[in-house]
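Let me begin by handing over the structure; questions about it come next.
One protein chain is absent from this view; the other protein chains keep their places.
Right, subunit A next:
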Amino acid sequence: MRQKLRTATAATALLAFAGMAHADGELNIYNWGDYTSPELIKKFEQAHNVKVTITDYDSNDTALAKVRAGGHGFDIVVPSANYVPIWVKEGLLLEARPDQMENFKNVDPRWVDVHWDPGRHYSVPWQWGVTGIGVNTKVYGGDINTSAIFLDPPAELVGKINVAPEMNDVLYATIKYFGGDWCTDDKELLRKVRDKLVEAKTKWLAMDYSVTDKLPAGDYSAVYYWNGAIMRSRLANQDIKFGYPKEGYPIFMDSVAILKDAKNVENAKLFMNFIMDPENAAMVSAFAKYANGIKGSEQFMPEDMKTAPELVVPAEFEKAGEFLEACSPEVVDLYSRIWTDVQK
C-alpha cells in the first residue's frame, strides 16, 4: 500500500514536472481561420518543447489593423503576397533572413525571387492556390470554367451564389472578363466592371467566408472562392466540381513572417525552418488542401491531393492564371472606391 502511494506521488511529481517543462517556450501564431494543421502544431510542440497558441483572422485588413494597433502579443503572421510589401513598409515585420536558414534549400526556386519579398528576407511560403469556381453540379450542369458563373449567372444559380469578399480577387476576375489587364486605370473599362458587379451582386446570395461548411450543405450552389476550400467541399459532397475561369483567375500565396515586436523570436524562427521541411510542409497542405512551395513535399502528401482537379491545373487553363502584383496607390484608391460601391 505504502509502496503504491509512493509510486503515485512520484508519478504525480513527474507529471507536474513534465507539465512545467512543456511550458518553457511559447509561440503565438496569428493566421487565417481554418488554415493551420493541428497535427503540424502538435509535432512542432513536441519537437521543440514549445506551447503554441493560434489566433484566427478572416481578412488581410483585419490582421493588419489589429497588429498596427499594438499590444497583440503575436509572433507570427501569414499575410497574402500583395500585403507583404505593406507590412514591410509599415515596419511591422522582422527581417528574419529565412533565406539563410537550414531548410531554405527546400524552397521551390519558383517561390524564392518573388516580387513581394525578393530573395525571401522576411517570409517563407505557407500555401498557395488559385481563386476559382465551385459549382454543385446537381443544380447546374453547364460549363463551369468561366467567370460568367458569378458575373452572368445561369438562371439555375441566381440567388444561390457566394462570392469571396476579397476586393482583389473579385476585381481581377471582372477586369479580365472584360478583357482588361490587372492594375488598369482605363475608366471606360472600369465603369463596365463596376456596373457589371453592381448588377451581378443582386443575383448573389452572400459575400461570406465559411464555404467549406455551406457549399456541401447546399446553402450555396455556386461559389467564387479558393481552390482548397472547394476541394474540401468536394470531399464532403461529391456533386461539387471546380472550374478554372478561362478569362483569367488570380493566383495567391500566403507567406509566414515574424513580427518586429515578437516576444518569442527564436521559437518563431524555429517554426519558419520547421515548415520548410518537406514532410512538415506536406502536413500543412494535407489539412487545408492547398499546395505549398516546398520541393519534395509531394511524396508525403495524401494520395487524393496528387490528382485533385482543384490542385493540378489543366494545361489549357495554365496561361489564364496570374499572380496579382500590388498596383500603384492611385489605382488602389480607384479600385477600393469601386469595391465600396459594390459592397453597399
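The working rule: a contact is a pair of C-beta atoms (placed from the backbone, for glycine too) under 8 Å apart; a residue touches a chain by one contact, two chains touch by 3 or more; residues count from 1.
Here is the rule we use: contacts and distances are computed from a predicted model.
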item	value
Missing subunit (named according to UniProt) among the choices "ABC transporter permease", "Heme exporter protein D", "ATP synthase F(0) sector subunit c" or "Glutamyl-tRNA(Gln) amidotransferase subunit A"	"ABC transporter permease"
Residue of A:96, A:157, A:205 or A:291 in touch with the missing chain, whole complex considered	A:205
Residue of A:81, A:171 or A:190 in touch with the missing chain, whole complex considered	A:190
Option touching the unshown chain, where A:142, A:159, A:179 or A:296 are the choices	A:159
Missing-partner contacts on subunit A, residue numbers	59, 61-62, 64-65, 68, 86, 90, 159, 162, 165, 167, 187, 190-191, 194, 201, 204-208, 214, 217-219, 329, 334, 336-341, 343-344
